[in-house]
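Please find one structure pasted underneath; my questions will follow.
Heads up, this is only part of the complex; the chains shown haven't been moved.
Chain nomenclature is as follows: A, B and C, assigned in order of appearance, with residue numbering initiated at 1 for each chain independently.
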Amino acid sequence: MKIRAGVLGATGAVGQRFVQLLESHPWFELVALAASERSAGKRYGDACAWKLDAPMPAAARELLVQPLEPRLECDVVFSALDAAVAGPAEESFAAAGYAVLSNSRNHRMDADVPLLVPEVNPDHAALIPAQRRNRGWRGFIATNPNCSTATLVLALAPLERRFGLKAVAVTTLQAVSGAGYPGLPSLDILGNVVPYIAGEEEKIERETKKILGTLAADRIAPHPVTVSAQTTRVPVVDGHTAAVFVTLGSDPGPEAVCEALASYRSVPQERGLPSAPAHPTVVVAGEDRPQPRLDIGVERGMASVIGRVRRCDVMGYKFIVLGHNTIRGAAGAALLNAELLQAQGLLQR
Amino acid sequence: MKIRAGVLGATGAVGQRFVQLLESHPWFELVALAASERSAGKRYGDACAWKLDAPMPAAARELLVQPLEPRLECDVVFSALDAAVAGPAEESFAAAGYAVLSNSRNHRMDADVPLLVPEVNPDHAALIPAQRRNRGWRGFIATNPNCSTATLVLALAPLERRFGLKAVAVTTLQAVSGAGYPGLPSLDILGNVVPYIAGEEEKIERETKKILGTLAADRIAPHPVTVSAQTTRVPVVDGHTAAVFVTLGSDPGPEAVCEALASYRSVPQERGLPSAPAHPTVVVAGEDRPQPRLDIGVERGMASVIGRVRRCDVMGYKFIVLGHNTIRGAAGAALLNAELLQAQGLLQR
Amino acid sequence: MKIRAGVLGATGAVGQRFVQLLESHPWFELVALAASERSAGKRYGDACAWKLDAPMPAAARELLVQPLEPRLECDVVFSALDAAVAGPAEESFAAAGYAVLSNSRNHRMDADVPLLVPEVNPDHAALIPAQRRNRGWRGFIATNPNCSTATLVLALAPLERRFGLKAVAVTTLQAVSGAGYPGLPSLDILGNVVPYIAGEEEKIERETKKILGTLAADRIAPHPVTVSAQTTRVPVVDGHTAAVFVTLGSDPGPEAVCEALASYRSVPQERGLPSAPAHPTVVVAGEDRPQPRLDIGVERGMASVIGRVRRCDVMGYKFIVLGHNTIRGAAGAALLNAELLQAQGLLQR
């Protein structure tokens, strides 16, 4: 018996990824789709301007899109809602008893909401019982980080564990799919770089510290690492690249840094979660790698792909990291969170 | 009477910019073009696959391309030669009495060759007499920096002068015209980011320190600033963007940083050199600026265009800077150097 | 004394081109800008997200954007209005006495409205007195064609005049600026081709026949040429390319076809209209030309640039034509129309 799953905000770019990743999932069965009033009442195949390069799953095509109300016939909902509506909508689902796995930013920084990366802070899931008590909810909300944070923090965690982590300065080169659909006008990005993404730098700076933070007495103490980000948009469809400068707690040498990254395994790998990559952090050879076009498919988009690890006179070390922004950075992240919670016995009421 | 000028490597991407910028120059007259054996003996209009978006100047079209030998009927040569041939070729011209204004990397770090940015280190031109003595040359070589360094160091100089400069960590997003023609294969860069440019990071790190260095007793003492670079190629035609993290000698606040940048003037502005921008460092408004497509034409490509100056928890300050890589980063830089030397009385024998 | 001009829809992509082209125009002075309610009341510099690569003219920056009502202090208005609002708005201006030079599609096919290309059908301006009588207007509306038609018909006219014209089958590769701003979402066009532009094929087919048609007794008899179009969008910023197959009334050979195109001159050239290109149809050498990036600036964007004229076994002849879609295909076309009407004494009341 599979767990019945729904998708909130099913017609958008991230919603489409949820629909795609849930097709023939071993644990979850996609049974319900919800979206804004404009789409509600239509067949998904008619309501949704599908923008992925593999065809829409046939089963999803026939599902009726429902309104954003907590009356879906399912147990778990994956939320790809716009921040403009996600706040109260997700709360109403959680109050009504649904497990809400949210990709939206609204509740990520709430003190009693876990911001989970299963390979990094699986213990933060322990906030969920407290959240239910605090809010009197039968269900709960668990969130995954912003797309850039997801890729970055996965690459930082092995370093933090092994060597300690003092400071991070990062510049991102982000793909247009990260802005959703319609997202950026083509006139703004064709042959261009836009050196600004609203709210993104603050998200990277805050979320990284929470994810790497320590749980004690139902609270997360943020990690003391200092983080500074500059975020840019580039004419790439899928795949966020980041150039990272980092100061570690010791000076282990580039080989040891690579070894720590290449050998990292954590709870999702040990538990064999269905969406877990075999290697969450992959070190790629080649002095000009990783590249979005060549490396975005590594581990089906669920890994951070790292290259060019080397010394830096200013910060200590520097490297490049690439991640799939709508898989590991969004829908795949929430799905892996759901698998983690199921393995921990926290998913179902 | 104009000064007679030639271009070495006239058929390549930077050579074409020299030809374009020398059209109707008030001080120089383009009278000679030289290139590799393949092109020598042809009309320039036939030998050159012109790739600029304005048409080839009519006068240049009829010039005969000559071999790379120091028998050109001119006084000054602008060198856009490939590094593979620039070393001895430029030396032979300098020995024969030509003023060689070189964009090539070969002699930039030679102890007795000035690496000039007229707004930053015009006094370094004083190396030229020593160079002539050392080498027994009637002419000389003066160089301009690498395209990324050119943009960066112009933005750093006002900060170094006003506040002191301790450390710089920079990530570049560089245009394909910086790789010349044919340069990058389209399959490598369409919809992609390549996080590596051979030799570029070392050039930025070394050249910045020499340009900001101090001349004493016919030697340059490099500036003690620590510089670390990560360089990437993005699908943009013209315009290198850089995301800069910087530690200053004091903490003046972002407004004072902007003011130092916006008000900067130097020798080229004071002397009214023909190619000098009115403002070498332009601070652009708008939280999503500068952008290559919108800002590449500021000051006819001769300024560093700066935006998003703000505090950084890791390094102190961070900002975005954009420059035109084949104008201020190459041909325009060498031309402004020639104008500076002429104003200093050093150009002609 | 210059003629006072206004721009309707001044904040959009074509409106910005009008503002740019009217800067320092010898006959017109830009004195009024009007736009939708959202912009009205603001300074143009604040209301307009300027997307052209040269800076906004300083004078325009300070103008106050006014509502779309016929109370502007000027004689001529250039309309870049959206089709959704252009119909009644342009009529109200014409009724109130303004000369309306419209780039919008709404009135192009009206029987008493000239659809003008000054090099092709300057005599169609004679519809204007009839239009005023019919509609009881003190002013009038004159239109220019759709951006693709503009480029195509300019290349067809010399052939029609010299050899006769029986059939045209054309496939366009159109730039994204033709869709205005925000226009196409970047996810739809990055690394992609969209083989459909709503309404575009019908416009090309109908407008070409009207422009090449014959005026008699205050009516235009459409030209009997058969026209069939397929229109596509490609990831290019500015410049519509078209691959044209054409059946002429005779078989003059490719050299004669080229000669007819290269030697074409018409009324705007004879009258020396300020925006007229010296050569409205330019035949470019090079078997791989014209190209948007290299040839879009020919004749400041006011010419159709033609290449690869050769025989075709199916239709007789085939060639490539390129035009600047927001200059000759939009704002520059309307401006040249205004200059023609002024030269004909039809512009002012």
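Basically, a residue touches a chain if its C-beta (ideal position, glycine included) is under 8 Å from a C-beta of that chain, and two chains touch if they have at least 3 such contacts.
Since the structure is predicted, the reported quantities are computational estimates derived from the model, not experimental observations.
Enquirer: If 3 of the identical protein chains are displayed, how many copies are present in the complete complex?
Expert: Of the complex's copies, 3 are shown; altogether there are 4.
To be clear about the criterion, only the chains that are shown with their structure count from here on.
Enquirer: For the copies chain A and chain B, give the interface type as same if over half of its residue numbers appear on both sides, and as different if under half do.
Expert: Looking at both copies, the contact residues mostly coincide.
Enquirer: Measuring from CA centroids, which chain ends up nearest the centre of the complete protein set?
Expert: Answer by centroid distance: B.
Enquirer: If you average the CA atoms of chain A and of chain B, how far apart do the two points sit, in angstrom?
Expert: Roughly 42 Å, centre to centre.
Enquirer: Roughly how far is chain A from chain C, going centre to centre by Cα mean, in whole Å?
Expert: 48
Enquirer: So which bits of chain A are touching at least two other chains?
Expert: 191, 235-237, in rising order.
Enquirer: Which residues of chain A touch chain C in their complex?
Expert: For chain A paired with chain C, touching residues are 13, 51, 176-177, 181-191, 235-237.
Enquirer: Where on chain C is chain B touching in the complex?
Expert: 50-51, 53-55, 190-191, 237, 293-294, 296-298
Enquirer: Inside the complex, what are the residues of chain A that reach chain B?
Expert: 167-169, 171, 173, 191-196, 205, 226-228, 230, 232, 234-237, 239, 241, 243, 245, 287-294, 307-308, 312-315, 318, 320
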